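Take this structure, written in structure tokens, and hold onto it; I'll ask about it next.
Only a single protein chain was left out; the remaining protein chains are all shown in position.
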Amino acid sequence: MSTQALPAMEQVDYIRAQKGLRSWLTTVDHKRIAIMYLIAIVSFFVVGMILGLLMRAELLSHGEQFLSGAAYNRILTLHGVIMIFLFIIPSIMAVFGNFVLPIQIGANDVSFPRLNLASWYFYMAGAALALWSVGVGGVDTGWTFYVPYSGNTDANVVLPMLAAFLLGWSSILTGINMVTTVHRLRAPTMGWRQMPLFVWGIYATAWIAVLATPVIGITLVLVLFEKFFHVGIFNASMGGDPILFQHLFWIYSHPAVYIMVLPAMAVVSEIVPVFSQKRIFGYRFIAMSSIAIAAIGSLVWAHHMFTSGMADEGRIIFSFLTFFVSVPSAIKVFNWLATMYKGSIRIELPMLFAFAFIFLFSIGGFTGLLQAALSIDIHIHDTAFIVAHFHYTMFGGTGVMFFGAMYYWWPKMFGRMYNKAAGMVGFLLFFVGFNTLYFPLFVAGLKGMPRRYADYLPEYEGYHALSTYGSWIMVTGLLILIFNLIGSLRCLRFWGTDAEENPWDAASLDWKVPSPPPTHQFASEPIIVGGPYDYPIPHLGDDDKQAGKAEVKA
Amino acid sequence: MSQANDHHDEPHLIPYKTYILVWLGLCSLTLLTVAVSYANMRHMTIPVALMVASLKCTIVVLWFMHIKFENRVLWWFLIAAVGTYVIFVILTFADYSYR
Partner (left out) sequence: MSDSASITTGAEKPAAHDDHHGHYGVPGYDPAAWKMGMWLFLFTELLLFGAMFIVFAVYLHKYIWQFAAGSVQLDIPIGTFNTLVLLTSSMTMALAIAVLQRGKKELAIKLLDFTLGCAALFCVVKSFEWGGKFEHGIYPGSLHLAAMTLGEQIFFGLYFTMTGLHALHVIVGAGLILWCRARIKSGAVHAERITFMDNIGLYWHLVDLVWIFLFPLFYLVG
């Protein structure tokens, strides 16, 4: 993609544009809001990680170590709530969607900048409520808040439920903003097929956020109504059906896993062509598979409920439909591999994260297919197998690419390059630790280890001990990765170098503006010529009408 | 495909008479559905009531919410949203209609 970029080099960058905490808390600049999200999200990630470490430590050997069963349940719930609602769901969408997407489409901001700031406050308010719930004794329902237990328990479920409600609104508002921005603020010379694939991924995600999130919002409100006004809705003693709660919960929460993973896939689609210096293979297929995942992802929710007491016919239908959702994901993986094929591959940290994503997400995806099969799922439902599966997809997928995106866009966001050697060490420790941590859980789960238990029979000790050792290796790696970034900042300069405008030789518009960009990154409208993946190496059988061949239409 | 055609600055001026006719239509459909409910048609009551309600809903969306005069993008948006909701309903009943 080439442009008339017109970067105003003399302009002060967005970080230094204004000073003081107040200037940050009242900013409407999409880049500054992205940074505020980044700080909050990484902090909550560290909190969730510490809770995970505590659980793993408790499980080091059988018998009670230092956590009672009740305390374990509370920590487990908090770990789930923080990691799902405060980390994974907003992670890439809120940070990189906000920072990168407007730049990639040649806009100076999102469509509704003040709404954008409002959704950050919704996020922080939700986070505050979630943490407040710890202060008043914590909650032991698990992040799923299943009735009837959540309706009967004495624990204060109001706070985490309201937290989830507010966090839901935060992602809805971000979603509305992103959809409108893509439609209305794209540079007029940028056609749909000239949009970077990251934009396609965020666009599809934004739609899911808008259409699925209200369902969980109202469902939690209904539970609270039932709890406080004693109206009969899910309560079986008043004629209600608790399984209906599960339906509504998963109508949102299955699409939510695509809110989590689609942006991660979108980041992979950005990184792979850059570090292969090759045109993306199958642009249209990757773009459309994002839309297809969003669509098919809304058809399969009840695969989480195969043992809940649904009708057999319903279970068969949902099992059948679930297999289809793997097809678009597989299309993406094939296209990434085909993009790398005969490319000029550079092993840089972002590319390593992309490799890790493909490897870990494939394991997560294949084990997902096992669970889609009704008969197998009945055996492995609620075992550690499931825990391993969703950590491979959510953490090995989205978590890894959150770090991948940080390592890719860090030079652009802060104008500083981290220490690559230290990053490499951190990555390797992370990767080895990750697999040591989660792979044994597959085996333990298949052998019957149930999930969400604070203790286990002695025969599972080997798997659990190995898993706990893995958690220590992984956390070491994660800390190196995080501190490597922090220490490279301009205000610290412990290590690293100043970054150029385009350190990765990338072709998309986000790398045509200064690092870090000025508040108004485009002094005048950029004129888009060509595609976002115009790299020296064409792909084999270059018959796609995408990218390289797209010309400006007057 | 320039997206300049999402552009819709000039509001479409709809004559007052249209709104009054739409209102009359909606009111008569309301009275119709009430009348039908008194006719005691047992298992046909709900389908008829739902069909009339959907018809009223379509009229409101097309004229009062002037979707009829909007550009194609909003049509697609509406189809996506309503389609998603219909899928949710149908698939929920993939369970409940067999129980």
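We just call them A and B in the order they show up, numbering each chain from 1.
The criterion applied here is as follows: a contact is a pair of C-beta atoms (placed from the backbone, for glycine too) under 8 Å apart; a residue touches a chain by one contact, two chains touch by 3 or more.
Just so we're clear, the structure is a prediction, and the values are computed from it rather than from any experiment.
Colleague: Which residue among A:Glu64, A:Glu313 or A:Asp505 touches the omitted chain?
Modeller: A:Asp505
Colleague: If the hidden chain were put back, which of A:Val12, A:Ala70, A:Val136 or A:Val231 would touch it?
Modeller: The single option touching the absent chain is A:Val231.
Colleague: Which parts of chain B face the unshown chain closely enough to count as touching?
Modeller: Spelled out for chain B, the touching residues are 2-4, 6-9, 11, 13-14, 16, 19-20, 22-23, 26-27, 30-31, 33-34, 37-38, 45-46, 49-50, 52-53, 56-57, 60-61, 63-65, 70, 73-74, 77-78, 81-82, 84-85, 88-89, 92-93, 96-97.
Colleague: In the full complex, which residues of chain A touch the absent chain?
Modeller: Considering the whole complex, chain A reaches the absent chain at 1-4, 6, 107-109, 111-113, 115, 172, 175-177, 179-180, 183-185, 188-189, 210-215, 217-219, 222, 225-226, 229-233, 238-241, 244, 247-248, 251, 502, 505-507, 511, 520, 522-525, 527, 529-530, 534, 536, 548, 552, 554.
Just so it is clear, only the chains that are shown with their structure count from here on.
Colleague: Could you state the distance in Å from the CA-based centre of chain A to that of chain B?
Modeller: 36
Colleague: Could you list, by residue number, the parts of chain A that touch chain B in their complex?
Modeller: Within the complex, chain A contacts chain B at residues 183-184, 186, 188, 191-192, 207, 211, 215, 243, 247, 251, 298-299, 301-302, 310-314, 317-318, 553.
Colleague: If we count contacts the way the header does, which residues on chain B are in touch with chain A in the complex?
Modeller: Contacts found on chain B: 1-4, 6, 73, 80-81, 84, 87-88, 91-92, 94-99.
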